[in-house]
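With one protein chain removed, the remaining protein chains of the complex are shown where they sit.
Let's turn to chain A:
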Amino acid sequence: MDRVEVRNLEVTYGNRTVLAVDRVSFERGGFYGIVGPSGAGKSTLLRIMNLLERPVSGQLHLFGTEVDLTSLSYAKGLPLQRQMGFVAQKPSMFQASVYDNVALGLRYRKKSRMEMQALVEEALELVELSHVRDQRANTLSGGEAQRIALARTLVCDPSLLLLDEPTASLDPYNISIFERVIQTIHRQKQTTILMITHNLPQARRLAQTCLFVNNGRIVERSDTEAFFHRPRCTELADFISGRMIC
């Protein structure tokens, strides 16, 4: 199976079920937009897929490898983790230069110095920040830091890129660069991308398929054109029109 699939997923916080998904799959090379109201379970879905949280039940299939998410140890999950990249809403920069921040994932993978240098420079060029490579990462602006966080993820060449509202606090200039970079990567490398966004025009611009998550369930999924123009459920229609719910 050349796809990513999550099955029988249940996540609870205390007695409250925050996410329940019977089955959801993502084809290799697809660009998926995930939308829904705050607290619907979108971020939890991505965090579970990125092995940052442990669900009550659930299996993950990642491009041919099947794992039980409830019993997966840190060490056993590592090969899967290294196939994925994750960019959160707020980037956390390590106390080092921009170069060292971008190189960190490659150091973890024990790449040679020569290879690392070439890859880091290529990634910095991609996000248009080659000129700050020797600067301290904690001196960057919010927009620059987020682009470095993207470069730091992309330099490891992930097969699955998980983006959790990555442009939510960026200005239009940084958003346009961020969007161009992920579109380029998607086109050139056929990276599977899952992107959570509250920016509906952005989902419309970028995603091929959109999913609507509400109250811990995936309520609707369809290609982007139909998703925005012919929503099947009233919840999605209300959400798109701004009448929604919460």
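The rule is simple: a residue touches a chain if its C-beta (ideal position, glycine included) is under 8 Å from a C-beta of that chain, and two chains touch if they have at least 3 such contacts; residues count from 1.
Keep this in mind: contacts and distances are computed from a predicted model.
Engineer: Given the options "Ferredoxin", "Cation acetate symporter", "ABC transporter permease subunit" or "Inner-membrane translocator", say which is the protein name UniProt records for the missing chain.
Structural biologist: Protein name of the absent chain (UniProt record): "ABC transporter permease subunit".
Engineer: Out of A:97, A:159 or A:183, which residue would touch the omitted chain in the full complex?
Structural biologist: With A:97, A:159 or A:183 as choices, the missing chain is touched by A:97.
Engineer: Please output the residues of chain A touching the missing chain, sorted low to high.
Structural biologist: 50-52, 74-75, 78, 81-82, 84-86, 88, 92, 94-97, 99-100, 104-105, 108-109, 117, 134, 136, 152-153, 156
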